[in-house]
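Report on the following structure.
Shown here is a partial selection of chains from the complex, left in place.
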Amino acid sequence: MRIQVINPNTSVAMTEKITAAAQAAARPGTQVHGCCPADGPVSIEGHFDEAIATLGVLEQVRGGMAAGAQAHIIACFGDPGLLAARELAAGPVIGIAEAGFHLASLVATRFAVITTLGRTRIIAEHLLQRYGFAGLCTDVSCLEVPVLDLEHCTPALVAQMVEEGRRLRDTRGAGAIVLGCGGMADLRQALTDALGIPVIEGVSAAVKLAESLLDLGLGTSKHGDLAYPLAKPFKGRFAEWGQEA
Amino acid sequence: MRIQVINPNTSVAMTEKITAAAQAAARPGTQVHGCCPADGPVSIEGHFDEAIATLGVLEQVRGGMAAGAQAHIIACFGDPGLLAARELAAGPVIGIAEAGFHLASLVATRFAVITTLGRTRIIAEHLLQRYGFAGLCTDVSCLEVPVLDLEHCTPALVAQMVEEGRRLRDTRGAGAIVLGCGGMADLRQALTDALGIPVIEGVSAAVKLAESLLDLGLGTSKHGDLAYPLAKPFKGRFAEWGQEA
Amino acid sequence: MRIQVINPNTSVAMTEKITAAAQAAARPGTQVHGCCPADGPVSIEGHFDEAIATLGVLEQVRGGMAAGAQAHIIACFGDPGLLAARELAAGPVIGIAEAGFHLASLVATRFAVITTLGRTRIIAEHLLQRYGFAGLCTDVSCLEVPVLDLEHCTPALVAQMVEEGRRLRDTRGAGAIVLGCGGMADLRQALTDALGIPVIEGVSAAVKLAESLLDLGLGTSKHGDLAYPLAKPFKGRFAEWGQEA
């Protein structure tokens, strides 16, 4: 079983962290191939960064398919390019935000998200609405920490997250916490120990969901809006994406 | 890894079918223990049947915990007793309706449910609303077939389901189909072949989700409404459930 | 007119309190028969307690029907077993949570609920969502008081409720208060006097709704999901519920 894990930003340190988290979650026999685009922003902290990073995600998906990947994980909490990638791929494509939400809703009736910058809250809110989980999420709590600070998490940051997790657990009714950034992939255990409630980290969650779908022979529906892109000309730099109709 | 699969009705034939589907979906190393209550309705086709069956589900969960089960699956499409079972258990508890909805939403933007009797539609609708998937489901389509007819599915029934699946796919925008009864566990392949879109069957879906949670060390949140039941006296026949406060 | 009032828990003191509240609300000519199951939890403070209590509720409904009751009230704020009881009964079945919500929405544009333990909040939230009142309820406020403390309310508890009611009225926009426990049935007048806004107590509200439906000759719809349970075998302890198909 070959699963491609795409870090949509271009930070090598974060790609390594995400890949390690994915490999730790994968079961024996699952090959995890971590990667990130060569081109694009070093971190994704808004709609614009997402839009640029999406091109790299799609190129990685195409490359992953050519290399035999059977499933693809988009390891940024905004799930950038998720539906476009699903059009490209025959196998499952899983975003880490959706993965986190799905598993959290299986172990708690209400969950909260802890994420990075306040300016990205709207991205999580839009996803919660589109996926259907808005009514299950008590809070999208923002630490106001830049994403790249998560390349190497400090004890102070962990302490801040624990404090916020306690507040969400004790005063907001959150029965589980979803970590809202691919860069938090190595913090799950520390937070679990400190909070005593399920802490879901999206990269590992996505690996398990991808394995689950592959085990069942389930891929992306190729009927309707997720069918392969219609063959058509693409001009200029993107001509390589074009096909004869 | 030990997973208990509880058929909430008391049909032995259906329990065997469900257990077989679970075992077929489990990966090597996962032990599946199928069971059903000794007492209760032979099929579940309404709120009342569900209410009675729930007691059996809870007794089975308790028995399963004593026997070392690490996760529990409730294999009836109404997910009867799900939240009560989660209070009892430390490990994950997964309903097959929720399992089907979750996986369907990962492979299609819109899905439809094919289920048995029209009188059970409201049960599926209530679950879709509570779990958040109402906006993703195009139809809960009812075959008007009694549950026990699914103990031994006829070609005519399969043909009816294929026809309905085609209608949902071609005119209703469903990119995937969720099979809405534990008794349909052996029909997934035939429908997949006929329809050419993902067909999700809840028993196998639940097994994979249970494995996923166990792999990640995630159990039911023991904080808040899913914490263990408060210790208190139970009178009469149910005294065994009581504990000193 | 004969109305059965079922306290789903097995506390005799609370059953007496609830029966008294129902009788005080009934008009001349309405006979109120209070009862509680012989078997089950002494209080209902979670999904599990509800699931066990539901069996007792259904047995009481059956017994009430045999004894000539024309309507049935389920006097626990989670409305346990409501839809199952409606399948059994030809007459109206009213839960005290729904009764409270309905009447509150007729006298105020926004209402709040004051209930017992935080772990039961989710039950009220699920009901508000299913009945359609979620958008009208500003808060489900939890006193963190065990249900059985309400068998004999102390002045301190009343004072706590008054304080919370004032907060909800003055800072949360609640124009009415719904008391969220059958055990609060005797507190309505004291809270009304202190708060100066409508305070709705579910037992008395349910009695009036039951009388209303009976006056109009309206019973539970016997078409669709609330039709009588399908005749089928029940095994073991529950064989008595079975019927020939």
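As written, the chain order gives the labels A, B and C, with residue 1 at the start of each chain.
Everything that follows uses one rule, which is that a contact is a pair of C-beta atoms (placed from the backbone, for glycine too) under 8 Å apart; a residue touches a chain by one contact, two chains touch by 3 or more.
Quick caveat: nothing in here was measured; it's all calculated off a predicted structure.
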item: Number of identical chains forming the whole complex, with 3 shown; value: 6
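By definition in this document, only the chains that are shown with their structure count from here on.
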item: Innermost chain, taking as reference the mean of every protein Cα atom displayed; value: B
item: Rounded Å distance between chain A and chain B, as computed from the means of their C-alpha atoms; value: 27
item: Residues of chain C touching at least two other chains; value: 118, 121-122, 129
item: Interface residues, chain B side, partner chain C - complex; value: 10, 37-43, 45-52, 54-55, 58, 81, 83-84, 86-88, 118-123, 126, 129-130, 146, 224-227, 229-230, 232-239, 241-242
item: Of chain A, residues touching chain B in the complex; value: 25, 27, 83, 92, 94, 98, 102-103, 105-110, 131-136, 169, 173, 175-176, 192, 196-198, 200, 204-205, 208-209, 211-213, 215-226
item: Contacting residues of chain A [partner chain C, same complex]; value: 109-110, 135, 173
